[in-house]
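Structure first, commentary second.
Excluded from the complex is one protein chain; the other protein chains are retained at their positions.
To keep things simple, chains are lettered A and B as they appear, and every chain counts its residues starting from 1.
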Amino acid sequence: MVTDPAPKIRIQDVTYAYDDAAALRNVTLDIPAHAITVLFGPAGGGKTTLLRLINRLNDLVEGTRMSGQILLDNEDIYAPGVSVTDLRRRVGMVFALPLPLPGSVRQNVLYGPRLAGLRDQGRADEILFRSLNQAALWEEVKDRLDDSASALSGGQQQRLCIARSLALEPEVLLLDEPTSGLDPISTAKVEHSLFELKKDYTIVIVPHSVQQAARVADHAAFFLMGELIEHQPEKKLFTAPQKKRTEDYVTGRFG
Amino acid sequence: MKRVLMQRVGFVLLGLLALVVVLPILLVIGAIVARGAQAINWEFLTAMPRNGMKEGGILPALVGTLLLTLGTAVAAIPVGIGGAIYLSEYARDTWLTRAIRLAIINLAGIPSVVYGLFGLGLFVLFLQFGTSILAGSLTLAIMTMPIIISAAEEALRSVPTEFRTVSASLGGTRWQGVRNIVLPQALPGIITGVILGLLRAAGETAPILFTVAAFFLPRLPQSPLDQTMALPYHLYVISTQVPGMPADVQYGTALVLLALVLSLNLIASVIRSYFRRRREW
Partner (left out) sequence: MKNKNHLRWSEFLIQTLIRVLGFSSIGFVLLIFLFLLREGIPVFFQVSPTNLFGTRWYPTFDLFGTLPLILGSVLVTVTAIVIAVPLGVTTAVFVREVAPNWAREVLKPMIEVLAGIPSVVLGFFGMTLLAPFVRETLGFPTGLTAFTGALILAYMALPTIISVAEDALDAVPKSYRDAGLAMGATQWQTIWRVVVPGARSGIVTAVMLGMGRAIGETMAVMMVTGNAARMPLSLDSIFRPARTMTATIAAEMGEVAQGSVHYHALFGIGILLFLLTFIINLAAATTIFKKRRRGGLR
C-alpha cells in the first residue's frame, strides 16, 4: 500500500447533529489521494452524512450543528469566504439512486460545465466524450446523446450520473451506494470504472454491501452509530480487524 | 342484512346530494348558453353599444376586460412567481415565513369590494391615477397575487428535492438550480395557477366598481390612464341600472363573459393534464 505523505482530505474531530439526534461523533479520518476509501457499516452509521459534509451538501439542510474541521488539501472547507460552488466543482458527488436531470444525455453531462461558464462547442464535445468514456458509457450512448436521459436503463443512468460529476474534472469523487439499485452486471461495470478512475481521482465510496467494500477498498473505515470504530488499509480491516464490533459486522454476525 | 341495506341507501343518498350540487351548475350554464346564443353575432362582439346600450355591441366592454386582464397579468405574474420562489426555495421555517403565509391566506380572504375600496384609496386618490385601467389592473393584481403564489408554490414544491441537490452538487448556485431545473419543471403548474388567477380577475366586478369602470363609454381606451367599460360591470349595469333592457342583450353579455372565463378554465386544465402525463418523474 502506497501511503501519500499528505492526505487529500483530513477529517478532524467532526461532530454533527440534526435537529434531535447526533449523526456523527468525534470522527477523525484521513483520506489518501488516488485511492478508493470505503466508508462502511450498518445503516444509520453516519456514512452518508459524512459524505455530504465533504462537499457541503448538508448546507441545504435546516437545523443542523457541526463542530470540528474538514480539510481539503489542508484548507478548511468550512472557513468563511470559501466558495461553496467552487468546492462542489472540486468534490463531485454520485447519489444512491440514479437521478438524471430532465433533459438529454448531453445536457446532463454538460450541466455542470455550462454553469461554470463553458460556452465553447468543441470543448463541450471533448468533455462529453471524455466523461462518458471514463464512466464506461460512451459506447452505449454515443448514438443517443440527444435522447432523454430518463430513457436509459438504470445502470446506464447511474454511469451517466458518474459521467456528469466527472465532466467537472473534480479532484475528489464521492459515491453514496452508487450500485444499490443495479443488477450485478451493471454493478461490475461501475466498479470497473472506479478502478480506472482512481488513477486520477480521490474516491470515497459508501458501498452497498460488505462484499463490495472488500472488493473495491484500498482503505476502509468502519462506522457504527455515528462513530468511527476503526480504519485500516483494506487487507487488514477485512482479514484482521482489531475491534470486536468490526469483526462481528464483517463476518456477518450483525448488520 | 340490514346494515348492508343501510349502506346502499346511504350511498344513493350521497349521490343524490352530489346531484343537488351539480344540477344547478348545469342549469345556470344551460340557461345562459341557450338564451345568450341567440344574441351573439359578429356585430354584437365588434360594435359599439347604441341607443342607451339596448342595441349594437359590447366591443368596448370586451376590450376593456381584455386590457384589464393583461394589465393584471403584467403586474401580478412577476410578483406572484417571485413570492412563490421565495417561499418554496429560499425561505426557512421562521416566524417571518409564517407571517408571510398568514398574509397570503388573509389576502386571499379579503372581500373583493374591500380591494375596491383599497384601490380607490391608494391608486385612484393617493397616487392620483384616477379611475383608470392602471388603477384597476393594479387593484386586481394584488387580489390575484395570493392565488398565483399558492398555485406556483405548490407547483415548485412538487418538483423533487433531489433535482436541487443534484444541481448543487454540480456546482450550481441556488438560483441556477431554480432557473435551470426547478422552474422549467414547475412551469405547467405555474401557468395553470396563473390562468386560474387571471380568470378570477377577468370576472370580478367589485374591485373595478370604483377604480376603472365606466358606465357607458362607447370608445376604445387610448392610454392606461383612461377609464374603460368592462364586461362584468357592463353586465351588472344592464341588468340592474337600465330599465327596459332587452333580455337578449343581457344574456348575450352574460354568455360572452361566461365563455371567456370558462375557456380560460378549460385551457388551464388541458395544460395541467397534458403535462402531468408527459413529465418524467
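Quick note on the criterion: a contact is a pair of C-beta atoms (placed from the backbone, for glycine too) under 8 Å apart; a residue touches a chain by one contact, two chains touch by 3 or more.
Just so we're clear, the structure is a prediction, and the values are computed from it rather than from any experiment.
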Touch assignment to the omitted chain, from B:40, B:142 or B:170, lands on B:142
Residues of chain B touching the missing chain are 3-4, 6-7, 10-11, 14-15, 17-18, 20-22, 24-26, 28-29, 31-32, 78-79, 82-83, 85-87, 89-91, 96, 98-118, 120-122, 125-126, 142, 145-146, 149, 173-175, 196, 199-200, 202-206, 209-210, 232-233, 235-236, 239-240, 247, 250, 254, 257-258, 261-262, 264-265, 269
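Following the convention adopted for this analysis, only the chains that are shown with their structure count from here on.
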The distance between the C-alpha centres of chain A and chain B, rounded to whole Å, is 48
Which positions of chain A touch chain B when the two form their complex? 55, 57, 60, 62, 85-86, 88-89, 92-93, 95, 97, 99, 101-102, 111-112, 115-116, 148, 150, 164-165, 168
So in the complex, which bits of chain B are touching chain A? 92-93, 162-173, 176, 180-181, 184-185, 280-281
